[in-house]
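Left out: one protein chain. Kept in place: all the others.
Here is chain A:
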Amino acid sequence: MAQHSSKGARFQAVTANRLNDGEVVYFKDNGWVEDFAEAEIADGLEAAEALLTRASPDNLEVFILDPYLFEVSESDNGFTPVSVRENIRAKGPTVRLDLGKQATAH
């Protein structure tokens, strides 16, 4: 598994894929949303670990696959994922702008 956050990462969010269709989802308020813009952002290491713990209840009823933390950075327009990989997950394939989340983005 690739490294999704650098050691000194300040802001992080939690992502996973949904069981029934594999859709990329983000943790927010004890639930999951499809749009990265709505993802809950943790500030600092402790907050990040707490966020991941809340996102990873260990029971069969959870239909979310392999939640993990990834680094985001703050800019004028809010937060964006740091890595190319997480940007692609948040939007869709860069070679098919008609597919993935970017296709339905307003």
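In this text, a contact is a pair of C-beta atoms (placed from the backbone, for glycine too) under 8 Å apart; a residue touches a chain by one contact, two chains touch by 3 or more; residues count from 1.
Operating definition for what follows: contacts and distances are computed from a predicted model.
Undergrad: What name does the UniProt record list for the absent chain among "Lactate utilization protein C", "Sulfite reductase", "ABC transporter substrate-binding protein" or "PEP-utilizing enzyme"?
TA: Record says "Sulfite reductase".
Undergrad: Provide the residue numbers of chain A that touch the chain removed from this figure.
TA: 2, 6, 17, 19-24, 60-61, 63, 65-66, 71, 82-85, 88-89, 92-96, 99-100
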